[in-house]
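Only one protein chain is missing; all other protein chains are in place.
When the chains are written out, they are named A and B in that same order, and each has its own residue count from 1.
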Amino acid sequence: MELGPIWRAILRNKSSYALIALQIAVTMAIMVNAIAIIQERATQMARPSGTDEDNIITLTSVAFVPDADMRTMIDEDLALLRGMPGVRDAIATNSFPLRSGGWSMSLSTEPGPNSDGIGTAIYFSDEHAIETFGTNLVAGENFAADEITWNNREVSTWPATGILTRALAEELFPEETGSLVGKTVFINENDPVKIVGIVDRLQAPWNGWERVENSMLVPSRRDGEFQRYVIRTEPGMRDEMIPRIEAALAANKDRIIENVRSMTEVRERSYTGDSAMITMLTFIVSLLTVITGLGIVGLASFSVSRRTRQIGVRRALGATRPEIMRYFMIENFLISSVGIITGGILAVALNIYMVQEFALTPLAWYVVPIAMVILWLVGQAAVAGPARRASGISPSIATRSI
Amino acid sequence: MLQMNNVSKIYRTDTVETHALREFSLKVEEGEFVSVTGPSGSGKTTFLNIAGLLEDLSSGTYELDGRDISKLNDRERSKVRNEKIGFIFQSFNLIPELNIFDNVDVPLRYRGFKAPERRKRIEESLELVGLASRLEHMPAQLSGGQQQRVAIARALAGEPRFLLADEPTGNLDTNMADSVMDLLGEINSTGTTIIMVTHELTLATRANRNIFVRDGSVSDGPGDLQLAAVAG
Partner (left out) sequence: MFRYYLRLGILSIRANPALSALMVAAIGIGIGACMTIVTIQYIMSGNPIPEKSDQLFHVRVDSWDPAEPYDEPNEPPEQLTYLDATALHAAGRANRQVISFLSSRVVQPAGEDSKPFQTQSRATTADFFAMFNVPFAHGSGWDKSADDTQERVVVIGQALNEQLFGGENSVGELLTLSGEPYRIVGVLDEWSPVPLFYDLNNNEYNDPAALFLPFSVAVAGEHGSAGNTNCWKPIEDGGVEAFRNSECIWIQMWAELPGEAEKAAYLQFLDAYVEEQKLVGRFPRPLNNRLDNVEEWMDINEVVDEDVSVLLGLAILFLIVCLLNTVGLLLAKVMKRTKDISLRRALGASKATLFAQYIVEASMIGLAGGVLGIGLTWLGLRGIENLFSIFEFVQKLVVMDWVMVLAAVALAIVSALAAALYPTWRACSVTPAAQLRIQ
């Protein structure tokens, strides 16, 4: 309707309108990039670990008696755990998904020192691993019980078989369309490992690792003094099993049991930084939106009271209440638009910088429009109050001159 | 055209009630040029506000063009103001952040005219007041008399049938006042009804009729006598 005069009036008072537009622009830049980071972190946190997290308990067993017979201790512990009512299965392993510590090796499809390897996490365990983690074997078969060997830190002969995650197998054989079971890969440069099975998913222990979906189950257990037990309970029994398991394992005084945690807790610890980042950014963005909104309310109130007389004149000249209200809404829309468009450019520039500097995932296309709509709505909501007050100004103000 | 019967207007504040108009009755015919005089605080502006639909009345009836004003809602009143009534204020009341062109444009926008029509009317009415060359000026760049003439142009641009003026020459020197009065005379001669508040009797005499307001009512006291004296 009256875009022209409103716009010209804005240009008459450039500086104060430019300030609010700039404020909206910077708000937009922050909002867009914060949303991009939140989105990235939320996506990462939403990735499943490939385990039955709701029913898994993990713990560390540290033997401290010199020359303890680790193999016997582990076998006894596992027999005890697997025999407990309420326990579905249990394993001893060097690590597990989300633990943030473990062992990685490089796998390649050709032997020799110069072939390009693909990093993978190694889980040393036995034929109970698939059942205990609760992952699904999608091809091939599980290890046989008599296949399982013992090793220690200085392992130099590798077991000849392995179960790989699908992501790892596909990365190793990108061209292959048929079954990958039966293929051979090489570890430690020259040691062949035959793929006997493929599981759909079992994350590596490091959630921030670019190859987090790559892991390999190895049919061999390590007999060091540090052991990590993973225990899967019957559905819903996890919490009641924790004290029972602690009590059962306490009988053996040659070692200590530490870090008894549910997988849910392990996940929380693993993603503390990310979830804190999400909380902080959400907080910052909400606060910022409120401040910008209140700033608009404040400026609009000033603007209305400064123009009281003019509004009266407009009313006297025939403006209806909705028309007065619309004037302020349109004015805000125009200023917001300037800010939002500048902000869009600013946001994209900032994002490009952050992508380079902090290896952030680039912005999804829809974030900018979403932020635009949010800020438009915030602006309109903020100006609605003062605009309503403006529309209530009596036309008789025009004759009651001060 | 305008008929007020026993109109009263009471302003209430926390402490006092002011009877700005009481039992105010008046009839103005189409095409008349009526001047309103009276002591300060007697209710002249209040009458004009009510006549121009800027304020509600407390009691009594007011018919404009045969329509009972009290039955109109805010929207309809705005429309009446916009289409039928032109205002000239004592203190000009130009919008400081709009240039002359946009100032005259304001009521035309609310009227919903198309752009060419608005441009034509703006130019014509500014021509009439002799300011056609100043379209791009801001109000602050004009003298008081020029500002008042812009205000008149703005009041006339919508071709109202009814022009209300509250001391239109109050801020102007005698020469300026004369030319504004000439302008009003011309406008009246084209059939526009004018009601003008003034406290300068010489100006009041240029109207067809004078009403004298005292204590919120029309009085046939000294006003007519003085007018007669001046005229005689």
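Operating definition for what follows: a residue touches a chain if its C-beta (ideal position, glycine included) is under 8 Å from a C-beta of that chain, and two chains touch if they have at least 3 such contacts.
Note that the structure is a prediction, hence the values are computed from the model and not measured.
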Quiz prompt | Full-complex contact with the absent chain, from A:P192, A:G236, A:G273 or A:P362 | solution = A:G273
Exercise. Identify the residue among A:F173, A:W209, A:F226 or A:W376 that touches the chain left out of the display.
Key: A:F226
Quiz item: Of A:S16, A:T43, A:T72 or A:N136, which one is in contact with the hidden chain?
Solution: A:S16
Quiz item: Out of A:L3, A:L294 or A:I345, which touches the unshown chain?
Solution: A:L294
Self-check item: Where the missing chain touches subunit A, by residue
Solution: 13, 15-16, 19-20, 22-23, 26-27, 29-30, 33-34, 37, 62, 64-66, 113-114, 153-154, 156-157, 188-190, 224-226, 256, 258, 268-269, 272-273, 275-277, 279-281, 283-284, 287-288, 291-292, 294-295, 298-299, 301-303, 305-306, 354, 358, 401
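One rule holds for everything that comes next: only the chains that are shown with their structure count from here on.
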Exercise. Could you grab the centroid distance between subunit A and subunit B? Build each centroid from C-alpha atoms only and quote it in angstrom.
Key: 69
Exercise. Provide the residue numbers of subunit A that touch subunit B in the complex, in ascending order.
Key: 1-2, 4-5, 8-9, 12-13, 309-310, 313-321, 323, 394-396, 398-401
Self-check item: Contact set on subunit B toward subunit A in their complex
Solution: 45, 48-49, 52-55, 74-75, 78-79, 81-83, 87, 89-91, 93, 95-99, 102, 105-107, 109-111, 138, 154, 158, 166
